[in-house]
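After the structure tokens below, expect a handful of questions from me.
Of the protein chains in this complex, one is absent; all others appear in place.
Letters A and B mark the chains in the order given here, with residues in each chain numbered from 1 onward.
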Amino acid sequence: MQDNKIKHHLFVRENKSVAFSGKTLEKVNSLISRYPEGRQKSALLPVLHIAQEELGGYLSVDVMDYVALLLNLNPMEVYEVATFYSMFYLEQVGKYVLEVCHTGPCAICGGEEVLQHIKDYLHIDTGETTPDGMFTLKEVECLGACGSGPSMQVNTEFYEHMTAKQVEKVIEDLRQKTEEEGSSKGWAEQFS
Amino acid sequence: MLKVTIDNIEIRVEEGTTILQAARMIGGKVVPPAMCYYSKLKGSGGKCRSCLVKVVKGSAKDTRPMPKLVASCSTPVQDGMVVENTISEEVQEARKGVVEFLLINHPLDCPVCDQAGECDLQDLSFGFGMEETSTVEPRREYPVVDIGKLIKLHMNRCIHCYRCVLAAEQLTKKRAHGMLYRGDTMEISTFIQTAIDSDFSGNMIDVCPVGALTDRTFRFKSRVWFLNPMNAHRECSKCGGRVTAWMFGNEIYRITGRKDQFGEVEEFICNECRFEKKDINDWVIEGERKIKRQSVISGNHYEHLKKGSIIHPIEGTTEPQE
Partner (left out) sequence: MGRAILLDKANIPGIRAFGVYRAHGGYNAAGKGLLEMTPAQVQQEVIKSGLRGRGGAGFPTGLKWSFLDRKSTRPRYLVCNADESEPGTFKDRYLMEKLPHLLIEGLILSSYALGVRTCYIYIRGEFKYLVGILETAIREAKKNNYLGEKILGTDFSLEIYVHPGAGAYICGEETALLESLEGKRGNPRIKPPFPAYKGLYDCPTVVNNVETLAAVAPVIGMGGETYSKLGFGKSTGTKLMSACGNINKPGVYEIEMGLPVEDFIYSDEYCGGIKNGKMLKAVIPGGSSVPILPADLILNTSRGEARLLTYESLAEGGFESGSMLGSGGFIVYDEDACIVRNTWNLTRFYRHESCGQCSPCREGTGWMERILYRIEHGKGRMSDIDLLVRVAKNIEGNTICPLGDAAAWPVASAIRHFRGEFEAHIK
């Protein structure tokens, strides 16, 4: 990143009502009970993951305020945390988020070419979303899959050994994918 | 009591005292500069690294030196500890490095900055600034924003000391601003459109070591060094009502807390005293307040500060307070 101008942005609280389903709420409460009494803030990261996944694909102010309410926190604490971690999105993203690793080990194995190819193929730059709202492209740091690089994740699912050809196929397969086929287990289902 | 030696001066202090506190008890030039530590804010310190010192002897029991320089503000004294600050070349070099880091993205627009004359960074860069700017890199730029009706934020000048966050957390009911994002894009912000309207939010201005948070009701009417700081007090239901009134003739230009020689306020004051009581009849004026701090301004070296350049050290100005 060579832009020295930092975008200052104030987000808007829309006061839309958001809420987890009863089933998810149960899961959230069981997550909270994993931490000692009075330490419910510990559940913040897992609950934000679930919230992002189930309440609109990104963390709007309303969603974060709702999480703050659930965990009895000052909303500011949630904003501070949400802006620290790179897996949380603060703005609407596409249906599929392509997170391509651009760190050293992947880069020397063809990662830079794969990234460029995605840009050319989808006609978007890093940080942008295709006009149809299907794909958002992000560059991320090492995903812990360096031995099978170039690697990327699509909605937190791993895709490894990427090549220009492969990545085209991944994109086309995603386009064809119907809701029923769905994706792998969501955050809430990961926890017992 | 624990015995500690700082720059060859011995002092006995209570258990739990930090090296910085011990140095402040000695006073004078052995006191390391502190840009983030604030004795009245719990959890402050450790971040800016301007207070680094060398521990050449860990304690009477364990006489080994500490392997790295340590932050004096967050390192407790051990009995028999020997510390070097100004007499250590290594410390002086490291501090120069820290100042350089603090300035690399700093606008140094002192001539138009409200803080000039009472700025810890200005003082520090005066003492430890590099001979020349070694960077051609453009500085980080944020827009200037208002946080509420009363406070202005120049994020470009922020040194990320966290003091204002701690002050808001510890003095107000519901903190409405915080440190957002991470790394060198961190930002002090309210995140959403909101007004900071707590009774004690104004103290953020006083604890800010630089000109990042400034008083919007102090309408850039005057440079601080033209004003006379006067001790003043009033009956106040919210705070102690003991303040410094910055005056020109009979007019009050600004109200702040009363700052001690280390730049810390003696007491926090409420927003009513700070922002609303600007009439001389609101206050009982006690008399002139002696500003003990050695600032660039009181040293009359202001003309050496030019926008965009880092200040040349001038002999005799590193002598701190008193």
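The rule is simple: a contact is a pair of C-beta atoms (placed from the backbone, for glycine too) under 8 Å apart; a residue touches a chain by one contact, two chains touch by 3 or more.
Every value quoted in this text rests on a predicted model; they were computed, and no experiment measured them.
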Candidates B:Arg12, B:Arg64, B:Lys149 or B:Arg182 - the one touching the absent chain: B:Arg182
Selected from A:Arg13, A:Lys41 or A:Lys95 as touching the chain missing from the view: A:Lys41
Interface residues of subunit A (partner: the chain not displayed): 1-2, 34, 36, 39, 41-46, 48-49, 71, 77, 80-81, 84-88, 102-105, 107-109, 140-149, 153, 156-158, 184-185, 187, 189-192
Touching residues (missing chain, whole complex) on subunit B: 45-50, 52, 68-69, 71, 74-76, 94, 97-98, 100-102, 104-105, 134-137, 140, 159-160, 179, 181-186
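Please note the rule applied: only the chains that are shown with their structure count from here on.
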Chain centre separation (subunit A, subunit B; CA means) in Å: 39
Footprint of subunit A on subunit B - complex, ascending: 137-143, 145, 155, 174-182, 185, 187, 189-193
Contacting residues of subunit A [partner subunit B, same complex]: 4-6, 8, 10-13, 61, 74, 76-77, 79-80, 83-84
